[in-house]
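Below: one structure, written as structure tokens.
One protein chain is absent from this view; the other protein chains keep their places.
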């Protein structure tokens, strides 16, 4: 596969060669599908925002992501580029999940996966399975709300007092901070409360009271105090904090996930690396925050996949105000291994076209462009997560 | 007229030919000027956002829309492309409204007009007149607030009780749902309340009480309960609901027309087709909603005209997260028939350049691009409005 097929004349050769082979760190990713999915399941898995089945009057292949799957993944499965949707789905179904994953993952050129294991257990591969299928190591991200939920659920049976919650939560974070596998944490406050909450550090008493209340119905943690508590506790242990921002399914109120609403948190928290994830359509706001705060970083993962060829414009906009040391690569792939591959393909292609345009116009040197690729593709992640 | 003049090398030939001749459904449009306008009136009519006359220190021709009028409409009136503003205005004045409209409308390549008749009565053509001038049929959109206002005004004389409002409003909607001419409804909540209102379905008692209050001063309906009532009633009858979103005159608070503020409505309403109109500068948010909800669709009409050649960037951004089955074409032209033509010309040109770029880079096939044109240009409207 040549990620610059069709546009090779627009990307200086040295930069193109570098981008073809650079090893990336995918700093926010999930497992690949561990089980076979039917056509309806596959269609739903390539729509991020809806929580319903794709309606009968359309196919989700008719989207920028669908076009990119047919363009880039079909050849990896032995079909011609742009194979039709039916043909493509038939072919991927023939292969079975493991074979499909190994074929697609092999082309991603990812050096290391940093896996969020907080969602989809059973349906997608574990970090160990992902590592095995791809031949590359996998680190882990601890999802704070999920950990709190597990503690609260277990507490229903065995705890003598909600005060134990603080103790156990802190103990679990201490263990995470010591673990060689866990390199950071993540909050999905976007889904649970939105960002327009009181982000100040709560007192232990308040946390205990809220934990007690949450134990009554612990399945879905939505208490802003407990969410803020988790983030502050993680930060105080020096653990990087990933934050889901913007684009996601419609359970969230998108306008309440504008990263600017995080200003009170960013100003008050211990200055561990904060990683704003996805960020679309607020990526310009995220870039601003990455210039404004030493500890703030961001990516445009997930959106790169869903915008397909329009990821070129997105990546150009992401390269506006943030220093190059503050941006990272991720796919945010979840489920279809097409997404693990496409994140990488589309990012490489877009970086080549955007930075290649800069080089061709004399706005920077080819060596500068290659250095920017290396920083965003891997070096920043290595520094942030101390890999 | 060749909409690809000057850029033909950038648009693959088959796609260009298709776009030159494809018949569009203009799914949201108003009448063309029925009376002659003087220079000041014309200048004001090509500024969307202001409600004042254009100031003496400038001409509205000095705008992206003004450049596009001189570029594309002058030749249709027998002038050279880029004729000066004075020359252009003199020429259009010579022709008179009917001749001007037939000349310009003839080049729009519109198969069917779907006309919002809720504003500008007398100054602009009726749907019947528009159909006659263009030789193409016109369907109609019922403006909900306008219908409510008419009922409330008539009620001042003849109603025994405000309860009649519910009965009559429902009766009028029932009739609309049966009418072969009316294919949908529209709300201008953007202008009356903004979107940050309580969108839950009100009880009949509350509606009656609000109707009683509104009858005291019925000229301009701004009661959020009555507005929400209208939308829910229309939806429950299966009538598509158009929603003015974003770009419009300064009577609205633009930030309170961010379509994300409609989330409570979109989650709660009967899932009839919702058509988010215009959407600029919130078109990325609109595209997200179109991915998130089966029943949500959008367009970037009105803005395409006002951005002139920059509509290329807008249309590129509109093709980011929404499935291709969820986007429609409209001009939102009101008054000068230049706008009825330009909407079509600029959309065709931009679609050719954006999709043509995709094809040339190998990101999709030419057949894909042509299919996307057909979906957005006409097929989606045919499905949504059951034409």
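For the reader, a short list of remarks on this structure follows.
Order as written gives the chain letters A and B; numbering starts at 1 within each chain.
The rule is simple: contacts are C-beta pairs under 8 Å (C-beta built on N, C-alpha and C of every residue); 3 or more make two chains touch, one makes a residue touch a chain.
Small disclaimer: the values here were computed from a predicted structure and weren't measured.
The omitted chain makes contact with just one of the residues B:136, B:201 or B:306: B:306. Seen across the whole complex, the unshown chain contacts subunit A at 258, 260-261, 263, 267, 284-285, 288-289, 291-294, 316-317, 319-326, 358, 360-365, 368, 371-372, 375, 383. Against the chain not displayed here, subunit B makes contact via residues 5-7, 47-50, 52, 54-55, 57-58, 60, 62-64, 67-68, 70-71, 81-82, 247, 249-250, 253-255, 280-281, 303, 306-310, 313-314.
Definition applied: only the chains that are shown with their structure count from here on.
Subunit A and subunit B have CA centres that are 37 Å apart.
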